[in-house]
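Notes follow once the structure below has been shown.
Here the complex is missing a single protein chain, while all its other protein chains stay put.
Up next is chain A:
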Amino acid sequence: MTLVNNRTKAHDETAGEFQRPPRFLNGEAFNKTFKWLSIGAALFVLMILGGFFVSLTIGAWPALKQFGFGFIWSSDWNPVTEKFGALPAIAGTLITSGIAILLAVPLAFAIAVYITQLAPKWLRHPLGIAIELLAAIPSIIYGMWGLFFFAPMFADYVQGPIINLFENVPVLSTIFEGPAIGIGMATAGIVLAVMILPFIASVMRDVIDTVPKRLKESGFAIGATDWEVTKAIIIPHCRTGLAGSIFLGLGRALGETMAVTFIIGNANRITASIFAPGNTIASTIANEFQEAYTEIHSSSLIALGLLLFIITFIVLAIARMMLNRIST
């Protein structure tokens, strides 16, 4: 109500004569200051980014010097012999994030399509808000839910039967091998999927909302079904945005720490089984940084941090490249 009142009032005032804003907000001097302030702010972000990279590299230097590039593909993580390699953590990070994306993307897309296209009008708004609230749940809550509720259920009703089912099938018996303990890389991937689902879904919803109404209506007018409109009009029209939303989710999954540390099982090993406990880069750092009392151990952890930084960077760069190719 007040909003409307203000607007009419402002309208009344400007109706007579155009009111100049106060001089100091308009002057040439202010304009210059404003310009430099914005440039400074933009540069500041770049400086922080560069600063991160430099300080991580300095911290990681002892490890990089000692292990060289072997650090990336060595699967040792042995504080006794002081030999450290990042491969188990890198593999764990990529596998859990991969599982998360595989599960979350189709679900998120279905949710977004339902909210924007199919749901009755009165349901759209509350549903959208519910999804956004899901994104506001702190990750530690997901971790606790994963450990105390999801993991035991997953072990009893999913892992156990799957392990027994594929016991004698080659390949599958290795992928689904091990005791059904409920915590491990598969669990971490699934919980991550739930965590990134709202992010992807709400961005996808906004993206799909940008599809012009006349395009969709022309589709329906020539007799296309909901699915045909989705496939032939919505997806092609906003491929860019959809891919962007997926990479946004991937970015979050790669760096997620607390929830994963709770449920991944914290084991620095590479196994073929996705039910086995593993470790991600972030969870290794979270577990060991405080206790690493030899220089080479802390330095190796910082090197892991540097790797995560670089991996995330590469993912976003690939995303950019893909987006550019799609839009041209």
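One rule holds for everything that comes next: contacts are C-beta pairs under 8 Å (C-beta built on N, C-alpha and C of every residue); 3 or more make two chains touch, one makes a residue touch a chain; residues count from 1.
By our rule, contacts and distances are computed from a predicted model.
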Protein name (UniProt record) of the chain left out of view, among "Tryptophan synthase alpha chain", "Phosphate-binding protein PstS", "1,2-phenylacetyl-CoA epoxidase subunit B" or "Na(+)-translocating NADH-quinone reductase subunit D" = "Phosphate-binding protein PstS"
Request  = Return the single residue from A:79, A:98 or A:255 that touches the missing chain.
outcome  = A:79
Request  = For the chain that's not shown, point to the residue among A:128, A:219 or A:265 touching it.
outcome  = A:265
Request  = Quick one: say which of A:62, A:98, A:178 or A:255 touches the chain that got left out.
outcome  = A:178
Missing-chain contacts mapped onto chain A = 76-81, 147-148, 151-152, 155, 178-184, 261, 265-269, 277, 287-288, 290-293
